[in-house]
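Moving on to chain A:
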Amino acid sequence: MSSEQTNLKPKLKLAVYWGSACGGCCVSVLDTHEKLLDIVAAADPVFWPIALDIKYKDVEAMPDQSIDLTLFNGAVRNSENQHIAQLLRKKTKILVAYGSCAYMGGIPGLANFSGKSEVFERAYVETESTKNPERIFPVTEYPVEEGTLKLPKFFNDVLPLNKVVDVDYYIPGCPPQSERLIEVFTAIVSGAQLPPKGSVVGANDKTNCDECKRTKSENKTIDRFYRPWEIQDDKETCFLEQGVICMGPATRGGCGVRCVEGNSPCRGCYGPPPGATDPGAKMMSAIGTMINADNPEEIDKIIESIVDPAGLFYRFSLPGSILGRKVQ
Partner candidate 1 sequence: MRSPSKTCIFFYNPQFSDFDPIDYAELIRYAMTFPNVSRIWKYHDFIWNEQNLTDKIEANGIDHLIVAGLLPGTVKTLFSKAMAIAGKDPANVILASFNDYYTGTTFDMDRLKSVLACLIAGLSYETVAIPDENPVNPATLVIGGGIAGIQASLEIAYSNNHVYLVEKTGTIGGKMATFDKTFPTLDCAACILTPKMVEVNQNPFINLMTYCEVQEVSGEAGNYSVRILMRARKVNVKTCIGCGTCTEKCPAQAPSEFDYGTSMRKAIYMPFPQAVPNKYMIDAESCIYLKTGKCRACVKVCPVPDCINLDEQDHEVTINVGNIIVATGFKPFDAKKMDQFGYGRLPNVLTSLEFERLLNASGPTGGNIHLRSQDKKGNWIFTEEAEKPEKVAIIHCVGSRDKNHNKYCSRVCCMYSLKFSHLILEKLPGAEIHEYFIDMRSFGKGYEEFYERILEEDVSIVRGKTAKVEERNGKLFLRGEDILKGEILENTVDMVILSIGLEAAEETRDLSRMLGIPRSEDGFFEEVHYNLDPTATSRGGIYLAGTCQGPKDIPDSVAQGSAAAARAIQSILKGKIYKDLISIPLETIEKRINKLTLVQLEEKHL
Partner candidate 2 sequence: MSVRVHPELRNQLMQFGIGDWNACYHCGTCTAMCPLSEEGFLFPRKKIRLMQMGLKNEIESSVEPWLCYYCGDCTSTCPRDANPGELMMSLRRYLTSIYDWTGLSKKFYTSEVWEIGSILLIAVLVVIAFLIGLPAMGYSFTTELTSQGGVKINSFAPIHIIEAFDWAMAIVVGGLLISNILRMYYKIIWKHGHTKVTFWVHVREFWRLVFNFSVQPKFGKCDDKRYWFSHWFLMSGYTIMFIVVVVFLPWFQTEKILPPWHLQRALGYYATFGLLFGLLVAITGRMRRKDVKFYFSHVSDWLFLVMLTLTVITGILIHIFRIYGMPYATYIFYIIHMAVLVPMILIEVPFSKWSHLAYRPFAVYFQHLKTHAVPRKTKINSIN
Partner candidate 3 sequence: MEEPRIGVYVCWCGTNISKMVDVEAVTNEVKALPNVTIAKNYKYMCSDPGQDLIIKDIKLHNLNRVVVAACSPRIHELTFRTACEKAGINPYLFEMANVREQDSWVHTDRTEATNKAIDLVVAAIRRVRYHEPLQKRFVNVNPATLIIGGGISGLTAALEIANAGKQVYLVEKSDQLGGQVKKFDLTFPHLSSAQQMIRPIVQRVDNHPNISVFLETEIREVTGYIGNFKTAISVNGGDPVELEFGNIIAAVGLKPFNPEVISEYNYKEFPDVITSFEFEEKLLAGRILTVYGKEPRNVAIIHCVGSRNKKYHEYCSRVCCMAALKYVHQVRAALPSANIFEIYADMRAYGKGHEEFYALTTHRQIMFLMYDQQKKLPVINQADRSDNCNMIIEMDELLSGQSIEVPVDMVILMVNMEAQENVKQVVRAIGVSLCGNQFFIEKHPKLDPVATTTGGVYIIGTCQGPKDIPDSVAQARAAAARILGAIAQGSVPIEVTTASVNELLCCGCQTCIGVCPYKAISYDENNKVSIVNEILCKGCGTCGSACPAGAIISKHFTDLQILSEIEGVMSMS
């Protein structure tokens, strides 16, 4: 798309959709504050459930490739998410997986440590506020006199967007930093040379340590791991050197190292840097290296202090990781 063409074009058509998400991503778009006006000036939202009342059938009626840009946030959890993802793919020129959930599964992705039945069991039976002795669970079709009631099918797994449809770009973050969205949006609107398809945009190539202000040294040997509340953080030294697992070195920069700035270790919502495919695995490899013991028993003892490696290293990325889910 050349710049002349975009200039000629009056306005982009923009769609924003949330799949299995907390809504934070949609809010992050609004979090652009006054810049939102610039966005709206450059683009017409044609579909945005949180903001506009447009029905699915209206979207279905749009000609293919008529939407210029779709920001799809949230993971794919059920058949409705899947359907809309596929629909928007058809109607959209540039489909962006927006936010950690769409990118790698995000927090809802932690559901992949279990399956549909366990989720239902918890949600409809076990939750403390629930009383469901008959064990009634949602069904996709329920015949009533008026006809058949339909619910979207609840998938067994949480899927990142790219496992359902072809994705053009990814903007990571939980949620993405609004400044980054503006940058990307501006780039698209300005008709600048876009990076190759499949790129992560709105984030840095280097990982968080690059921007992190804490002091770092080569002295990264760990005798015991601590959870953040277990130590008195000196607020200056690299978390890892204090024995606290920080996903910073395996996580793309771009967030502004906000968590660490707030004296909380990075949890990796920005996903892996370009050199890595599976941030959790990379981080495990690095963390493993730091264990200060050679004999198996001592190593085991040190590892004991990492309570939940899976949940820790894959907090935002389980469905998008190599294994994707717990084996069933």
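FYI, a contact is a pair of C-beta atoms (placed from the backbone, for glycine too) under 8 Å apart; a residue touches a chain by one contact, two chains touch by 3 or more; residues count from 1.
Behind the choice of candidates: all candidates are chains of the complex that A comes from, given by their letters.
These numbers come from a predicted model, not from an experiment.
Enquirer: Once the contact definition is applied, which of 1, 2 or 3 turns out to touch chain A in the complex?
Expert: The candidate that touches chain A in this complex is 3.
Enquirer: In the complex formed with candidate 3, which residues of chain A make contact?
Expert: Residues 205-210, 216-221, 238, 240, 248-250, 253, 272-277, 282-283, 285-286, 289-290 of chain A touch candidate 3 in their complex.
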